[in-house]
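Heads up, the thing below is written out as structure tokens.
Only one protein chain is missing from this complex, and each of the others stays in its spot.
Chain IDs A, B and C follow the sequence of writing; residue 1 opens each chain.
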């Protein structure tokens, strides 16, 4: 059984990240490793498509928080799309919706990078 | 929370039954009651659409077995459609696929009654 | 099973059958079973728990039930323990589906399912408890 898989795909200048399963203390290393790899490879325009993310615990939220500053300092951003209601609720509960741009569709999240030319900074 | 709901809908001469949730020892009375009501109302051409049936335990299988003979004696039949893999596996494990006609789609199950003119008997 | 991986205690109420199912599915997945066999094994455990509630405790809603799930090197082991009516597993009938249907009988399907799904189904007594032990070989 795989509790978490993380696929990535490049679309023009943007890297799409697809976590499938759940991100908690048990699976967070895999997720964190993927984010770190993207930063090292300077693939800094990131869309985290959460369509197949069943849930995220604080460990996963910490991994996002822990990489965002570095991504933004280098002119990139991490944006999110397609959060299910439970995941969206958790994001809002922690005020993450003020720190990150969240889009209903992957397409909107990807396009948002074109609109802002690089896309640093919060919404 | 509703663990099981059972909706019914008449389509021409056929009654569609939509169990939503799961049928086990805890919820079987509701399901059994619906089947009994259909028999009393002589709505005897029944399609059990299992698209939203998450799982069925032996209590639910017993309820089907317990009503089928009466339905068939009166010239009707109970046929099934859209079983998920887990439910289908359970049916096959018990040999229910030899006792009941199972269709991939609701449409095929409904049409099968037209084809057999009433539709008594096993497949 | 001296110290099983997971032990769950609950009263003999059918509304808690979903809990048995959920716990066993989760541990079965951890043991390396795929989703579908894991759900089948969970069904077998649910059938065993249903029997405890409906037969061993017939009608009592606060009979203590214990579910134990363990992952051993080659096997997933599930035990259900109760302090209800003593079971004589030899008294338990075999199922003939066609006859079953003809005679409008009820019952017997649960044990049949347990036998089809599991590699081992054994009933015994241990320290005043009924024990139903289900085993499934792991891939």
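Quick note on the criterion: contacts are C-beta pairs under 8 Å (C-beta built on N, C-alpha and C of every residue); 3 or more make two chains touch, one makes a residue touch a chain.
Keep in mind that this is a model prediction, so the values were computed, not measured.
Visitor: Quick one: say which of A:14, A:38, A:53 or A:68 touches the chain that got left out.
Guide: Going through A:14, A:38, A:53 or A:68 one by one, A:68 is the residue touching the chain not shown.
Visitor: Extract the touching residues of chain C with respect to the undisplayed chain.
Guide: Counting only chain C, the missing chain is touched by 5-11, 15-16, 18-19, 22-23, 25-27, 30.
Visitor: To test your reading of the contact rule: which positions on chain A touch the chain that is missing from view?
Guide: 3, 22, 24-26, 55, 57-59, 61-62, 65-66, 68-69, 85-86, 89-90, 93-96, 99
Criterion: only the chains that are shown with their structure count from here on.
Visitor: In angstrom, rounded to a whole number, how far apart do the mean CA points of chain A and chain C lie?
Guide: 42
Visitor: Where the centres are mean C-alpha positions, what is the separation of chain B from chain C, in Å?
Guide: 26
Visitor: Give the residues of chain C that touch two or more other chains, as numbers and ranges in rising order.
Guide: none
Visitor: Using the touch rule from the top of the page, what residues of chain B touch 2 or more other chains?
Guide: Chain B, residues with two or more chain partners: not present.
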